[in-house]
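First the structure, then my questions, so here it is.
One chain of protein is taken out of this complex; the other chains stay put.
In order of appearance the chains are A, B and C, and numbering begins at 1 in each one.
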Amino acid sequence: MRPDPEDLYRRMARARFCEEALSALWERGLISGEMHLGAGEEAVAAGVTAHLEEGDAMALDHRSTPPLVARGVDLVALFLEMLGHEEGLCAGKGGHMHLFSRDLLSASSGIVGSSAPLGCGFALAAQYLNPGKVAVAFFGEGAVNQGMLLEALNLAVAWKLPLVFVCKDNRWAITTRSREVTGGRLARRARSFGMPATRVDGTRVEKVWEAAGRAVERARAGHGPSFILASCPRLQGHFLGDPLLRVFREPLRQTLEIGPPLLRSLFSRPLTALASRVPRLGTIGKTIALLGVERYVLERDPLQRSAALLTEEARRRLEEEARREVAEAVERALETAGRREENA
Amino acid sequence: MRPDPEDLYRRMARARFCEEALSALWERGLISGEMHLGAGEEAVAAGVTAHLEEGDAMALDHRSTPPLVARGVDLVALFLEMLGHEEGLCAGKGGHMHLFSRDLLSASSGIVGSSAPLGCGFALAAQYLNPGKVAVAFFGEGAVNQGMLLEALNLAVAWKLPLVFVCKDNRWAITTRSREVTGGRLARRARSFGMPATRVDGTRVEKVWEAAGRAVERARAGHGPSFILASCPRLQGHFLGDPLLRVFREPLRQTLEIGPPLLRSLFSRPLTALASRVPRLGTIGKTIALLGVERYVLERDPLQRSAALLTEEARRRLEEEARREVAEAVERALETAGRREENA
Amino acid sequence: MPEMTFARAIDFALETAMERDERVVTFGEDVTMLRRDLFVRFGPSRVRQAPISEAAFLAAGVGAAMAGLRPVVEIMLVDFIAVAFDALLNQATKVKAFSGGKWNVPLVVRASCGGGYGDAGQHEQCLWGLLSGMPGISVVVPSNPKDAAGLMLSSIECDDPVVFLEHKLLSDYWLDYLGLGGRETVSFDVPEAGARGEVPSPPVPVPIGKGIKVREGGDLSIFSLGVSLHRCLEAANQLEDYGIKPAVIDLRSACPLDRELIVSSASRTGRVLVVDEDYAGYGLSGEVAALLAESGVKADFARVCTEEVIPYARRLEDEVLPNVRRIREAAVRLCALSP
Partner (left out) sequence: MPEMTFARAIDFALETAMERDERVVTFGEDVTMLRRDLFVRFGPSRVRQAPISEAAFLAAGVGAAMAGLRPVVEIMLVDFIAVAFDALLNQATKVKAFSGGKWNVPLVVRASCGGGYGDAGQHEQCLWGLLSGMPGISVVVPSNPKDAAGLMLSSIECDDPVVFLEHKLLSDYWLDYLGLGGRETVSFDVPEAGARGEVPSPPVPVPIGKGIKVREGGDLSIFSLGVSLHRCLEAANQLEDYGIKPAVIDLRSACPLDRELIVSSASRTGRVLVVDEDYAGYGLSGEVAALLAESGVKADFARVCTEEVIPYARRLEDEVLPNVRRIREAAVRLCALSP
């Protein structure tokens, strides 16, 4: 089997434009709560969902929109949900961290790590009721320190579940560099539970597609779970309005907010060990700086990287189609929600 | 450093005779609840505790008596606790699954897996308040599928805690063969979290002593946690009165109890797939048989194996001393509890 | 109606459900042995051994239920639910609400509960109070074989999460495993009428959320469930000597509570005693008090509950768990208040 670059790119572009639309709606105050975008994870979403068929299930984390969009969730219902409207995907009751699509057998949860055992459950049902169907569980690298996720790795092997674990490694968990609180390496950790694990560059959709193909194939054939560790960027910070990213966006304002208390701590009495306090200030600065460096220097946009797989014409056509589709869906949603007039 | 065989054997003998005494008290109905003996784990308890000093801590599971005894807990207080007496180690309120000795910085818990994070906490306090002191967490191989324990492996590495994880692998978790519900191998699993892991024959006290020495040394030096996987038998079944072992002890009675419902299931209507039911009966029979085989054929008594380290005279002397000490403690405890007259 | 043990009645109902509906499966630790009769009949895919990973396999139960199975997940002792609490609090009970009513979770959590055999407070808790404190859940606590079978059937038929609690003192094999161990040197105060009794065959569903008056009386309403219900009946017998005739109500479900029955009985007698083996604070007794108060029933009120961590020593344990003496004394005091 060979990947279909157009299909993959379409999935990615639709996902990206949806994230952008969400961002705009959020800025306008039409979306509440913590809005975690999956911008940067499109290649993972596309490469994995391209292998899914009807009856396959997805267990999603707090960045659940790209897989749902890539898989074809109704966009108007999705946006209406974000707007808290009763015609939304979940009647406005779930919101972005709790998107449920029974048709797509897909459910998300904001509790870090919970997608893995949920995925086990989906896979168990498939094993029993629909042999040949599979489940996928998406989660971040920070989640791999969560007990129920680690248990799920074992459970899936013990029960030989038709499940693919997809770890989106963006190296960060909110403001924590995951490496600093994680022992060992994650692919090895997964393997130690007795399943194959592959590392892929999660910004290269064709690589993800390949790895996911093998894993899904294995699951369909009844040979049990696999683990895919896909590195990918966190293009919009932890969530929209991430205060650490604001340091870059509005350096003056944020420095004024964060600075004075820090300085107060630096010089608070008794002044013991002042010398050792300064490097700590450095630690904080470094975290912020690292975030910035990764964001502005190191990170690769999966869409840009995948564009090379297509002719320029195809890329432009797909993007235009996707952009229009998303714009129309937003429009329809705003109209239904009676927010059209406000559409900026 | 070389092991002191007499010291090690004394620890083992005291632990074993305590377990035997507990068994006798239990048979007489003086101990209530699930009484899990650590008979078979004495070499592990002795080999590890021989490296501990004042200020070191122990987090224990439901088989907590051997490490406590090997480390020198007051035996009268221990037996009084088992008898539910107010002068017991915990005023009669904890009982065998919840033994606490503040002096020995030792605490046990009946929740499978909880000793590992508790040990992290002990180790954290040592790291901060008493550098050079260490903690040990004991648990079974079945516990290594429990989320909080897996999390604790990572936490200990991330925080470089002075902690030794001691997994007593008796291959069984109640009636479950752990291998059948466990993916991968446990030493490798531990290593994948970024710490050294050693497998030892947990019936050979000198081997345990060596491995524990290295691990404790490493922890004392501030180099972080280690994992010891020590195989050892479960000489008294899961708990005293284990119904599966009763099949061997009182085959007729147990077969009469277990048999008829099983046969009813075998022939219950509709009689679809009768052919596939028979092998399932076999599965159950096999589990029971395996337990029996392991118990009566394969298992090695750590005391017998370690006797070879001593002269016959020394062994006899140590055993006599230990036996007397334990007998006296039981006697004193029964007397205090007003149960002496019943002493059979 | 055949007579059977409490324990057998539950498995009988489960077996009936498994026979009727292919989608009913059960999994948990040691179920091959614990449910060996079902295992032989239905095989390893429907009676499935789990690792000691309650958090994962209970959450897997949620997913399995969402995807079409009707799992009965065993958490050996309800105390262990603490390691799997997220699966109930944040997953199972949230799906229906968050999905706008479009998706539901037909999950049964089965766990043994309760004390009275000297295992101490990490293994003898009831916890139906904790479990009832979240929207979207039902919690049932049968006190006899017939209700046990009927409630198990209803739990499996329910389209939303239900916790089914099996009291260890009523359940012969649990008591044998954890307490007796085949000994004849120990004994427990097992309520006979709870441990053995007639059960319709096939079992008849007992509606979730419906209590039942098990003893008539006009002086006082005693509300209880599980093993405590039997302690109440014993106390009620003794109260006759004091000239007190209590009505005794078996609530059967801790959640939802049978508001109508509670209110009507309390209005009639004007005196309420809640007897609850679970913890006193933030529990069943409080919820009954609130139901009555908001319904405008101003009855005299007392409660006999477990007030502290259950101690190991049998003698101490007996005082901490609601016993007949405490129930009787509370009832007598209550009736003396407003003679």
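Assume contacts are C-beta pairs under 8 Å (C-beta built on N, C-alpha and C of every residue); 3 or more make two chains touch, one makes a residue touch a chain.
A quick note: this is a predicted structure, and the numbers were derived from the prediction, not measured.
From the options C:M18, C:L38 or C:A55, the residue with contact to the chain not on display is C:A55. The missing chain, though absent from the display, is touched by one residue of B:A21, B:V44, B:L68 or B:M148; that residue is B:M148.
Of the listed positions C:E29, C:E74 or C:E287, the one in contact with the omitted chain in the full complex is C:E287. Summarising the interface, subunit A meets the missing chain with residues 26-29, 32-35, 81, 84-86, 90, 92-98, 109-113, 142-143, 145-148, 173-176, 178, 180-182, 239-244, 246, 250, 258, 261-262, 264-266, 268, 273, 276-277, 280-281, 283-284, 287. Considering the complete assembly, subunit B touches the hidden chain via residues 57, 59, 86, 88-94, 98, 100, 102, 105, 107, 109, 111, 114, 116-129, 135, 147-148, 151-152, 154-155, 158-159. Touch with the hidden chain on the side of subunit C covers residues 55, 79, 82-83, 85-86, 88-90, 93-94, 97-98, 120-122, 129-130, 132-136, 255, 272, 279, 281-290, 292-294, 296, 298-303, 307-309, 311-312, 337.
By definition in this document, only the chains that are shown with their structure count from here on.
Averaging C-alpha coordinates per chain places the centre of subunit B 33 Å away from that of subunit C.
Per-chain CA centroids place subunit A at a distance of 43 Å from subunit B.
Chain centres here are Cα means. That of subunit A falls 41 Å from that of subunit C. Multi-chain contact residues of subunit C (touching two or more other chains) are listed as 50-51, 53, 55-56.
Along subunit A, residues 147-148, 151, 154-155, 158 each make contact with two or more other chains.
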